[in-house]
Structure formats: structure tokens, C-alpha cells
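Below is one structure, written out as C-alpha cells, with a few remarks after it.
What you see is the complex with one protein chain gone and the rest in place.
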Amino acid sequence: MTVDNLINWFPFGAEWPVLTFVTAVVICAIPTFIFIAVYALVAIYGELKISSFMQDKVGPMGQGVGLHAAKWGLLQPVADALKLILKEDIIPESADKKLFVLAPFVVFVGAFISFAALPFGQGTIIADMNIGVFYILAVGSLSVIGIILAGWSSNNKWSLYGGMRSVAQIISYEIPAGLSIIAIIMLTGTLSMQGIIEYQQGTIWGILPNWIIFNNPFTFIAFFIFFISGVAECNRTPFDIPEAESELVAGAFTEYSGMRYAFFFLSEYAEMFVVSAVAATAFLGGWNSPIHGFMDGPSWSMFWFMGKTMFLIFTMIWFRWTFPRLRVDQLMSVCWKVFLPISFVNIFGVGIWNLLFG
Amino acid sequence: MGVVHGDLMTLNIGPQHPSTHGVLRLKVKTDGEIISEVEPIIGYLHRCFEKHCENVSYEQVIPYTDRCDYIAAMNNNFGYAVTVEELMEIKVPERVEYIRVIVAELNRIASHLLALGAYGLDVGAFTPFLYMFRDRERILDLFETLCGARLLYNYIWVGGVSHDFPKGFVESVYSFLDYFEPKIEEYNELLTYNKIFIERTGDVGVMPPEVAVSYGVTGPNLRGSGVKWDIRKDEPYSIYEKFDFDIPVGVGEMGTVGDCWDRYYVRMVEMKESIKITRQALKGIPTGDVHQALPKKIRPPQGSIYKRTESPRGDLAYYIVSDGSPIPYRLKMRSPAFTALSVLGEISQGWMMSDVLAILGSLDIVLGEIDR
Amino acid sequence: MSSDQDKLIAESVEKALQGDMDAINNIEDRVTRSKAKAALVKAKREAKAAVAEETPRAEKSKAEEAPQAEQTFAAQVAVALEKKFPGSLDTEDVNGHIQMKGEQWYEAAQYLRDNPDFLFDSLQCVTGYDYGTSEDLEVRYNLHSMTHHHAIEIRIKIDRNDSKIPSVEQVWRIGDWFERETYDMYGIEFVGHSNMTRILCPEDWAGWPLRKDYETQEMYHGIVVPKVKDGWE
Partner (left out) sequence: MYKYFANIWETVTTLITGMGVTWGHMLKIRRDNVTLQYPEERWPRPNRDIGFDFDNYNVIRSRLQVDIDDCIGCLKCERACPVQCIKINTVKAETKGEDLPNIGHTGITSNGTKKALIVSRFDIDLTECCYCNLCTYPCPEKCIYMTGGPNSHKHPIDYEFSQYDRNDLIYRFAKDVENEKMDKYLNPKEKAEA
């Protein structure tokens, strides 16, 4: 299902082009939003449970009456979300009100519109653009604006610190992420998400799936660079310096509460999904089955895509509950002194490899 | 090209802040991320400990000492009891001495576990904190069977202890030690040798030995700077001279001597030494009546005494002046965390925002003891 | 019950007097046990009266011996101080501690820290002390040497109404906070201190809490300071 198909399907497409376009977009946007919301609940529940298990506890186990009625605390994220929605919306007296209100939505929009180009399954994509990867990388950095708006408009020193750190961090990590993707594009020769996945069908020597991560040693390294840069772009531990709860209280989001905070929360999880989805698409074969010919085809494609994405999200959660946090300057030196040179070597290496064995 | 000097921003870390370990306020002047001046402002937790002591009798002071350093209340009780006993020239039974050493060393482990765990939290690692709390909880369980309380014990009394060990306590302690010893390896794997942790703490907040001594810093912080000074060894009180144990000192394994990592690691090794002491004490514990030497009425003769003991945070000293009445005329507590915090302004200049909190965490302060 | 109890008490006291304390300790009921112990004390008191005279003497002689070993060191320091700073000692009598005058304290502190014989590089504790409601104040310094592992206590008396003493903040850096604390509690002003402000109490607190003539404020920032709890007297 793509937007293009929808537009063609409408009978009055020719007379009302604008109306048709808007209708088609809204029809796609609403399920996407619902998907993000439901996924966020699942991911929050997963984070609660996984973190608890890693820490020798069992996490939410609501057994009483009311909102915690579900077994194993299944409704805990719902209760959390309800609590956030019902909370009083506080805007600080000295905040820049317009920007303060705007910021969470800017952050969320950045994550939200990335979903338009994610290939959920064989043929299931909202808009199969010919510049898909490029588009996602571009709109993904929109959230920077939102975070610095939040940091600035809160009129709070901690928020300002968080905002500034976040900008420096996200902009820096865009570069190794982008360079790693370039290495992929050199192989696939297309920017389209579906095109990249289709390149990865088949097997290598009949054993390994023909995923780009296994294509050559350089792409193998590129995957890790891309994924770790992605973690940094999501502001997750060990790169959570914009939030850094033990240093900056809650960083850029210190002054936010209730619904607005929920939006930041939502967009953090949405961004995690986007990063994991792009990593799964570009390196792990997207919706391709790991074993060629086994559970293959359009009906299974969504399962494989979600499975791979969720595995990467799990890894992010795993990181978070294992590692300490880096310091600001160390974060930068990891990016500029380690990831960037290796990314350049990767591009060079992929090119040579392609020439010799491609 | 000249250096651009902008205005400095004043930032208040605290009194409500996630990692100030209590109610501490740090008035910080920052130039961007760089800290140019730190001034700790204390007193938010001041409860007039010394004034209280001038109004209650000697045995009633003990619950108040619990509440000074609430993380290591046994050691506080111990120090106070030893001081008053020396003033009154009481000789306590052998068994009491052993019991005191066992509980004090267990509490030292508990206190270090909290310090290390909270330090992990300060640099952003959440899980080690909970692992260490899990094990600390077992020590608190032991103390609960021993004296009913989990945190503020009022266990070590002048001239004895409040209760003898309950049935099966020695075996419980043995089984705890057997359980706990391998866990230290786990902490090391998870946190100590984690490269990110080393990056955050190695070479950060270096405290040279001269500075440490001049600021009166004691305990693991001083030993982290490479000075081998431990009252249990150098000025033994109770029966510490009977036990065989080492004093770990910082050697700068991950950077310079006296950095945060050294201070952290000294505590880690000290837990092993405490286990060693506890095992020896459990082996040699004699039988006897723990209430035998309890004085009927605590009325020390006229005079004054200054006695130091080694609490998990350093030299814990009581200065007691007695006028012969059952109420102390003057009681001053020299708290190790007080001196440790005073050095913060000196060693955190020029470091970054995040480092200041890492340094603060490595000093292992307890605000209850600083403000008293 | 009480007849049983009396019998038990009488039996165990008799046994205890012969040296078997367990007889009393084994009584399970705590009340009976405490009664038995009280009876034992009564019985023992007479027996002890004769013996008691001898023991304190032995203790006293012991107590005298112990300080003497320390006295030699304190006296050494006192002699050295008197030689270097004539007239700096308040009393010649050295009894485990040195009583000094305030005037030359800063120089003396530097001397104590730097002299290779003493090397008191660590200021352990600064204690304020009040002799009574209308008597002198005193500051007591506990010094310690990390090199020689020896310690000394120095006391300096000051007039209550003009409580000034040289600051040793520059000699031992910890003096900074210790002196602020003493100032906070006793109102003793340390001349030469860079930041002589209250440290534990709020800036605008009235009075010096640890002086013996301190009286609690009636009100603090509009909050009544409660003396006695409501309905508790």
C-alpha cells in the first residue's frame, strides 16, 4: 500500500488533485500514528521488563484492581501513558511560551514523518521514494531543532545545557551514520528502501543470507558504526548526555510535564524504531527471511522486518542498562577520532572490494 | 589569536538534585561545560547533634550517633563506645570486642557497597547500583536478625553490645561471605574495568597526597592518593591488632595516583580486606557474657578525650569533655565526610560539569555526617 | 507465682554468690531475672565493702603512669615552643596538652607544621569549648603528623566578650571549614580568615548555639520556634 496507489485508486483524482492527495496522506498518517502509539507502549513495557530482569527484579507485576489489573503488569505502560495525559500541563512563568509549546511537536514530527519511507513488508510502504534513505536521514535530524527549542525556551540552565549538548551530539553523529550508508549505496546503486532490500535477496554461497552486513568485512564494520551512531542520535545511554539524569536532572526536558513530556518520550521511542528499521533494512536484509526460501514471501515479510527491528531495539535497551554514560568531550572524540576515520576507510574499502570481487 | 572570555554562568547544583547524595548545594561558576569554581554550601541537614548531646545522657547519645552517618551506623556506635570506654577505663570482654569487629566490618562492606553503587549511578550506570544494593540488603538482613534494626542500630553500647549473636548467626555470616566474595568479581566485570567507566574516572579529579593531608582528608580517599594510613593498623583500637589484613592504596593503575578510579578501587579492595577480617574474627570468637561490663550508670570522671576510629569514610573522632555528670559537657564529632567535602572545591577546578559530579561521588560523602 | 519466684531468686542468688553467674542468667523470665540480680547486688554490696578499698588505689597508679609517657612528648613540644616563641605558653603545666596564648598562634602553627622534629601536617580537629555562662571560651586543636605518627592537643583560651584568635586557614587548608564551624557555633572570630561566615546555620541565625548561655530564638522568619510540643506537657 503506497500513497501513489491510493491516489490512483480515488475515482475523482483528476478533478480534485489537492484534495485527493491530502485525503490519501491522512489515510496513511492515522494508522501510522496508531502504530507508533501501540509500538511505544510495547517498547516501554519491554524496557521496563528487560531492565528489571537484568537487575534481578521482576518489574511491574500489577495484581490488584483497577488499571494494574493485567497479569505481569501488562497494562503498566497504559497506566503510565494515562497518568502523563491526565497530569497538569505546566508552562513555566518565564518560559518562551510559543516555542515551549511548539518544541515537543517539532521533535515528534521529525520522527513521525520518517515512517513514511520505512519498508514494513514486501510492497507495504507508505511512499517508496527513490531517495528513501536520504529522506530518512534528512528528516531524522529535524528533531535537533525541536530539542534545542525545548532547551532554549524552557529558560532553565539545565535545559540549555541539555539542548546544546544534544545539538552537538546529534549533528556530529549524523556524519558517521551518513558515511556508513554511503558505503551501502555504493553496493546497491539505489537510494530507494525497497531497492536496497531487493538487492539483498538470495544467499552467499548458498549458506549465509545475502545481507549487506555479510557482504564484506567493511560493511560488517559499517553496520556497527551506523547502529552505534544511531543509538547516539536517539540520545540513549551510553550517549544520553542531553538527558543525563544524574547530571542535568532531565536535560532539555526538565521543565516539561504531562502531555508534552509524553510527546518527547514517544518521539524517543519512535526514533529508536526508525534507526533500528533503517539498520535492519540497510544491513540485515529488511523483510528478507534469514534462511532463503524458508517462511519467505510477502505475508511473512512484515514478521521478519519487525523481528529484526525489535531485536535491534532490544540491543539498545540492553546497552542502556549495562553501560555508564560518556562525557561530552569523550563523546565527541569517539565520533571524530574513531568513527569518522573508520567510516572513510570503509567507503574506500567497499569500493576496492567491489572492484576486485564485485 | 586571543582567547575569548565570556561571562561566567552561576549554576546551583542542588539542594534538590539527583546526584548530590543528600541535601547539598554546589554553587558552581561555569564557562560552558568547564567549571571554574565550586563552592559547596552545606547545612541543609543540620540537626544540632552536638547541642542535643549536651542535653541527653551518655547512653542516649548512641541513637543520635546512628543518625550522623546513617550509612555506617555500626561504625559510629563503635567509635563512640570506644571513646567513652577509654574515658571511663572500662575493659570490655573479649567476646564483645570480636562481635564489634564483625559487625563493624560487615557495616563497612555495606557502606562501601552503597558508595560504589551510587558512584556507578553518578556516572550513569544503573545496573551495578542495584546489584550492590541486592548484596547490601543481605547485610541489612543479618543486622535485622541481630538487633532488629536495618539501618540505625543502637547496637554497640558503652561497655558491651545490646544483644549477643542470635542462634545460627555465625553460620549466616559465613554463608553471606561465601556468597558475597565472588560477587566482587562480577562488579569488576560490569563496572570497574568497563572502558567507559575508566574513561570517566581515570585521570579525573586527581588529589595529590599533600593536598589530601592538608585538607585533612582521611580514609579511602586518602589511601586513594597513595598515603598508607589506616587507624586500624597505625593506631589500633579494640582488637584490630590481632587481625592480619592489608591496607590497599591507590597506585594509579588507570591514570594518575589519586584519581577517582583509585578512590573507587581502594573501596573495592577494602571490601575484600573486610571479608578477611570478618572471617578471622568469626574463627576466633570466644564465648562469654556480652553484658558483663555494662556500667550501671555511665558517669565518666572529669576530663577530656580525643579518640579516633576508622569509619568507612575515614577518621571518625569524638572529642568528649566530661564534668563528672551523666550528661556530656561537650561532645564534638570530627566527621570524615566533612573534611572530604571541603577538598571538592580544590580538586574539581577546571574539570567539566559531568566530572564534578563524578568527583563528588568518588569522595563518598554522607550529608547527615557533614551537617550533623 | 510470687512464692515460686522468691524461692527461685533466693536459690540463684546463693549460687551466684559462690561464683556461678549462669544460675541467674539462665532464668528465663526477664522480670524475675532482674529481681534476682537486684537481690544479688544487695547481697554483694556488704561483701565488697571491705575489698573495695584496695582496688581504686591500684587503678589510680595505673592511670598516672599512662599520661606520663605522653607527657614527655607534649612537654618536648612545649619546651620547643617556649624556646622559639618566648611567652607564648599560657601555663608551664603540661598535662597531655599544651595551653597557649593566642597572640603568636599563627607563627607557632607554621613552626609546628614545618619543624622536621614535629611535622604536624594534619589538623585533625578544631573544637570550640565554653567554660560556663560567664567564663572564658577556648579553642582546642588536635594536630597529627602523618610522617611521625604522633599527635598533640593545643588549647587556646580566649576572652568571652572579645573572642578573637589568629586563623590557621593558610597553614592547614582544612582550617577553613573547621574554623567556620567553630565561628558558627561559638562566635569565635578567626582573624585573617578569608571567608568568616556561618557554615551550618543559616546566615541570619541569631546567637551562638553551643555557648552555654544560648537561648533559642522566639521566631525565625515568621515561624514560631516550638519550645514544647502542643499538648505534651
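Which chain is which? They are A, B and C, in the order written, and residues in each are numbered from 1.
Criterion: a residue touches a chain if its C-beta (ideal position, glycine included) is under 8 Å from a C-beta of that chain, and two chains touch if they have at least 3 such contacts.
Everything numeric in this text was worked out from a predicted model, so none of it was measured.
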Message: For a quick check of understanding: of A:Ala37, A:Ile50, A:Ile145 or A:Ile175, which residue touches the chain that isn't displayed?
response: A:Ile50
Field: Option touching the unshown chain, where B:Glu39, B:Glu89 or B:Glu189 are the choices
entry: B:Glu189
Hidden partner chain, touching residue among B:Arg134, B:Lys272 or B:Arg299: B:Arg134
Statement: Per the touch rule stated above, chain B touches the missing chain via residues 56, 59-64, 66-67, 127, 134, 137-138, 141, 144-149, 152, 154, 162-169, 186, 189-191, 193-196
Message: Applying the definition given at the start, please give the residues of chain A touching the unseen chain.
response: 50, 53-58, 61, 63-64, 318-319, 321-323, 338
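Assume only the chains that are shown with their structure count from here on.
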- prompt: Which chain is most remote from chain C in terms of Cα centres?
  reply: A
Chain centre separation in whole Å, for chain C relative to chain A (CA means): 65
- line: Cα centroid separation, chain B vs chain C, in Å, comes to 22
Query: Where on chain B does chain A make contact in their complex?
result: 9, 11, 17-19, 33, 120-127, 130-131, 134, 190-191, 194, 196-197, 199-200, 352-355, 357
- prompt: What residues on chain C touch chain B, complex-wise?
  reply: 21, 25, 59, 63, 121-125, 127-130, 140, 142, 146, 149, 153, 172-174, 176-178, 181, 185, 198-202, 209-210
Message: For a test of understanding, state which residues of chain B touch chain C in their complex under the given definition.
response: 42-43, 46, 48, 50-51, 54, 89, 211, 213-216, 227, 229, 234-235, 289, 306, 308, 315, 317, 319, 321, 330, 332, 334, 338-339, 342-343, 346, 371-372
